[in-house]
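Every protein chain but one is kept in place in this view of the complex.
Chain lettering (A, B and C) follows the sequence in which the chains are written, and residue indices restart at 1 in each chain.
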Amino acid sequence: MIPRYSRPEMVSIWSAETRFAIWFEIEAHATSKLAELGVVPKESAENIWKVMNARKAEHGDYGFDVARIDEIERTTKHDVIAFLTHLSELVGPDARFVHQGMTSSDILDTTLSVQMARAADLLIADIDALLAALKRRAYEHKDTITIGRSHGIHAEPTTFGVKLAEAYAEFSRNRARLVAARAEIATCAISGAIGSFANIDPQVEEYVAEKLGLSIEPVSTQVIPRDRHAMFFATLGVVASSVERVAVEIRHLQRTEVLEAEEFFSPGQKGSSAMPHKRNPVLTENLTGLARLVRGMVTPALENVALWHERDISHSSVERMIGPDATVTLDFALGRLTGVIDKLVVYPENMRKNLDLLGGLHNSQRMLLALTQAGYSREDSYAAVQRNAMKVWEMRGDRAGQFAQNLKEDPQVTLSDAQIDAMFDDAYHLKHVDTIFARVFGTGKD
Amino acid sequence: MIPRYSRPEMVSIWSAETRFAIWFEIEAHATSKLAELGVVPKESAENIWKVMNARKAEHGDYGFDVARIDEIERTTKHDVIAFLTHLSELVGPDARFVHQGMTSSDILDTTLSVQMARAADLLIADIDALLAALKRRAYEHKDTITIGRSHGIHAEPTTFGVKLAEAYAEFSRNRARLVAARAEIATCAISGAIGSFANIDPQVEEYVAEKLGLSIEPVSTQVIPRDRHAMFFATLGVVASSVERVAVEIRHLQRTEVLEAEEFFSPGQKGSSAMPHKRNPVLTENLTGLARLVRGMVTPALENVALWHERDISHSSVERMIGPDATVTLDFALGRLTGVIDKLVVYPENMRKNLDLLGGLHNSQRMLLALTQAGYSREDSYAAVQRNAMKVWEMRGDRAGQFAQNLKEDPQVTLSDAQIDAMFDDAYHLKHVDTIFARVFGTGKD
Amino acid sequence: MIPRYSRPEMVSIWSAETRFAIWFEIEAHATSKLAELGVVPKESAENIWKVMNARKAEHGDYGFDVARIDEIERTTKHDVIAFLTHLSELVGPDARFVHQGMTSSDILDTTLSVQMARAADLLIADIDALLAALKRRAYEHKDTITIGRSHGIHAEPTTFGVKLAEAYAEFSRNRARLVAARAEIATCAISGAIGSFANIDPQVEEYVAEKLGLSIEPVSTQVIPRDRHAMFFATLGVVASSVERVAVEIRHLQRTEVLEAEEFFSPGQKGSSAMPHKRNPVLTENLTGLARLVRGMVTPALENVALWHERDISHSSVERMIGPDATVTLDFALGRLTGVIDKLVVYPENMRKNLDLLGGLHNSQRMLLALTQAGYSREDSYAAVQRNAMKVWEMRGDRAGQFAQNLKEDPQVTLSDAQIDAMFDDAYHLKHVDTIFARVFGTGKD
Partner (left out) sequence: MIPRYSRPEMVSIWSAETRFAIWFEIEAHATSKLAELGVVPKESAENIWKVMNARKAEHGDYGFDVARIDEIERTTKHDVIAFLTHLSELVGPDARFVHQGMTSSDILDTTLSVQMARAADLLIADIDALLAALKRRAYEHKDTITIGRSHGIHAEPTTFGVKLAEAYAEFSRNRARLVAARAEIATCAISGAIGSFANIDPQVEEYVAEKLGLSIEPVSTQVIPRDRHAMFFATLGVVASSVERVAVEIRHLQRTEVLEAEEFFSPGQKGSSAMPHKRNPVLTENLTGLARLVRGMVTPALENVALWHERDISHSSVERMIGPDATVTLDFALGRLTGVIDKLVVYPENMRKNLDLLGGLHNSQRMLLALTQAGYSREDSYAAVQRNAMKVWEMRGDRAGQFAQNLKEDPQVTLSDAQIDAMFDDAYHLKHVDTIFARVFGTGKD
């Protein structure tokens, strides 16, 4: 997580202030339930909330003093103990009833769940914004004809709107995956040293889970099992790979020879300090790199699953790094991609120009089918079309209409000129755009 | 995929015979629909099915001649064309109506979907078998007390059944993940060269999808988008990591000094050719390695997502290898793990012996709480317990009852002997085993 | 390892026949040394070689019967014992002196070293062939001017020969890395059950190592330490990534809009069954996928390092798969890349055409420097150049000479027309091509 690729809202989820606030709420809810169960005095439990809610009303948050907690931790060498000590400074003697029968992991793991769930919420919102931008631009360019390319080579026409509809469909899937990933990690464990509830009633876990909007972990050890976190980070890796796919598409479209679309380039912007003529797709190149970073965090998360027995702590350093890094980086990437799509400069006339570059070769399949239907064998049809196509391929200079021309001049092709010309209307290729839009957006109309 | 780590049923999904059978069914269903749409003659479409179903009735399968197809491919240099040529050898002239308006990718990608869906079905069945074994052994050892370990160090007691219940819960999650992953890739695309349906009606796709039990791909390019496959392989990586977790647990339990459980060792088996005394956990060590292999296939699948434009073919070589390798390896691993669990030799008496190894230290938390409740400050309580615990820790030889003894002799611990002894009953730690079983299995009873 | 992406020479390194031949040689050399040390009878040691060398003289190899060994293994459940049994069938009673004091791992790990060293030799030879192709084509196109591109956007001119020289330099480095990687794994361990030489004299290891061209492993456990193998596979991952870099370059150059170079397309070849006009860069796309596969094997090899204590066997399944897969795949990829480079069709006229596409903008830096030297501030110079460049950028249609034209017409640019024209000779950009070639190839001349 580096500031250059971070947005404040996601960063704040991982701040010390947020962490302590969640710690407090877990502890205070647990104390409330313990009071209800008769383990600690009711008035103490209530007073803790009263004092801290008053602070919140005043400060906007609970107002923990992070520096003070750090100071105490330097003595106690234990973060949760330092926090509890500071809490008692704020709350007074009632604080001694906090944390009864709980272990540090109960707090730490449940807090991580809350943080990851909140991070997932932001990422889902990011995708919603991206979907909105994709949909808007897709409808804008629903009928903007452009060449479809397989292997980087011209194939047959499609529309730029359909390209964006593909991205929309892909990110709709990613949204659903993130919702599932969120559910994976939104669990609460307050079950003690090895998950046996020896020193705390399972009802406390149930109560805290409900208060925090989590489900209970059916069986925990000292920790929430790490297959959940692995699935979460694996999902982020898939989403990042989709970001890369769209980024690579735009980088291709902006290539000098293609230039069908371009990242927005503001007046006064400099593409290169040395070469004043440059406008580079630096945002999408950056997204490509960010995707690599997020993907690189998947395997460490998978390696974290096989903790020893009821837990070891090897996962902890991994999560301290990839928890913030993966979510902050992906959040930034999704935001950046949304901006790119939103402001993407599209050049329909270049799309048209490129489409015509090969002198009509994008209709080679139609011509093949026409010849077959006219009674030629598949082999002869293929040979005739390929022969005339390759002549165009190898031409230099203006090829406009050249494929049709060649076919008309080929003595072995006995279709009439009119029949040949009929193979070159673009509408043929676009007749199902409405169908596709209806499948993706629910309707072909905006 | 190597024979040593393969099972025939999963291997057969990836055989040439299976592939050609799926190819045929896609083609034949598509032809049926094209007949219905009036594009090809109805009797031809019907005859194709008639001839081939007759072969199937006779041979048990459609009886494609793989060697013959290979021979044709050496001439045509195109696998789908070779297949179609062979099909016409079997079916006669009606075969010329097959593949009308379709492209090779329509067949290839939809076939991959069918294969991956079938592979997922096998994996789900594998997990069901594993869950059954885990559940049986979990109930068998529901009350078999054993020490819980954090950091490899004795913590507090749990039961061996609870350990297995954890594995059960984890694989229940993995089952749900595989069901979701199956849905990800069970889609059908018959949409032509760049997904525009220019030469084939979308109704054909819908018809074939329904016949094959797939959903339609809302918007494809030439290919089904690879975020789907990425999600599938990422899920296999998570499942493999869970396999590793259980395998590592068993490897630990079989260590000479621990020996609480052991892989089944058959009479006549040799653990080592050089050292006749050995019984090694080779199956679970092998599972650890297989997990690494499956995990290693996740990143290539993620890298496959960002194909260029409407497709490039870089994903193909990756999938030719990891498609079979990941599914065959994981299938084998799940089967092997089920066998290990099923026949695992458990040593409750060693569990008991190990539990007592530290002379009662596993009750240090209880003692801490007891002192706190007796009015000692948390700091004093901790110091008293730690002081007496460390004396036991550093003892050599028999420590039975030593922790309680030390506490009784400590002048600063004013609890009565009876109060101290009361802290050492095991039932305290196991009182919520029923709760945990009810959460995991729906009921605490078998 | 699948036949489609395999070459026989590398495959044969991993065959059962090769493995057994190496096993035999290790065993027989060890027996020779044991005879010298007086542990076994000299005549027996000599006779073993005599019998087997006679077989070799007759059969071309030692003629082990793999099926027979498999058959024995089905009874003994131990591969090395099965081999030794078969050996005694071939050699007679003297065979009982083979394998004295050795353990299976001594044979297996040293054999893996021999196989990996041989694989490295093939890969180094592959790179030598690739380097030769790159050098030949580099000199052929030493002066073929082409636009250099940063961010996919035209920057300044270079030559196609320089591009190939870059690839040459990169693969020279890869060659050196492979030589180092070969040295990493070319070690011999014959040290017994946990590496203590309890039952075999270290001199045996030294002798066998020398005979096999290996170094001794200074300290082994039961196995050769896996950091060596990790380094080997990591190196293959780097080489594969370089293969991808060159492959991606060619894929870019073959794009329809660029078409500066093209994979060789043979007469009669079909680029697409549906679209007869297509010529796709399928070989380099395939190389991109193969690179992903090899890279995916790096992490499992790294995870293999942390074996437990003196060894566990988790690495074995990983190496059974990635040993052959990584070397066979990379060997195939290097061979394919060499073929692509060798037969690459280069279009200098298209390079020229593309170079001029932006109407001279590739001299924007020169113009910027010229204005600065003429006394304009850097800011004013930049603004003037960018202003006139962007006008060209946004033009459609023929831009020939347009950048110079704009500058001449700009009243704020007071350079003379002659001064401006002088900024547009290409030789300026190519003046150090000889220097670069001299650095890379040792000389600027062929």
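We adopt the following convention: a contact is a pair of C-beta atoms (placed from the backbone, for glycine too) under 8 Å apart; a residue touches a chain by one contact, two chains touch by 3 or more.
Here the structure is a predicted model, which means the values were calculated and not measured.
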Visible chains that the absent chain touches, using the contact criterion stated earlier: A, B, C
Candidate in contact with the missing chain, chosen from A:180, A:274, A:383 or A:438: A:274
Touch criterion as defined above, residue of B:180, B:357 or B:438 at the omitted chain: B:357
Given A:178, A:193 or A:430, the one touching the chain that is not displayed: A:193
Per the touch definition above, residue among A:315, A:366 or A:432 touching the missing chain: A:315
Options B:79, B:94, B:184 or B:285, residue touching the unrepresented chain: B:285
Residues from subunit C at the interface with the omitted partner, ascending: 101, 148-152, 155-158, 162, 165-166, 169-170, 173-174, 177, 180, 184, 192-199, 202, 216, 218-219, 221-222, 225, 227-228, 230-231, 234-235, 237-238, 240-242, 244-245, 247-249, 252, 288, 291, 295, 298-299, 302-303, 305-313, 365-366, 369, 428-433, 435-436, 439-440
Contacts of subunit B with the absent chain, listed as residue ranges: 147, 149-156, 251-252, 254-258, 270-272, 274-282, 285, 299, 303, 349-350, 353-354, 357-358, 361-362, 364-365, 368, 382, 385-386, 389-390, 392-393, 396, 403
Residues in subunit A touching the chain absent from view: 2, 4-5, 77-78, 80-81, 103-104, 192-193, 251, 269-270, 272-275, 280, 282, 285-286, 288-290, 292-293, 295-297, 299-300, 303-304, 308, 312-318, 320-322, 325
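Operating definition for what follows: only the chains that are shown with their structure count from here on.
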Subunit A and subunit B: spacing of chain centres that average the CA atoms, whole Å: 25
Residues of subunit A whose C-beta touches two or more other chains: 149-152, 155-156, 252, 299, 303, 365
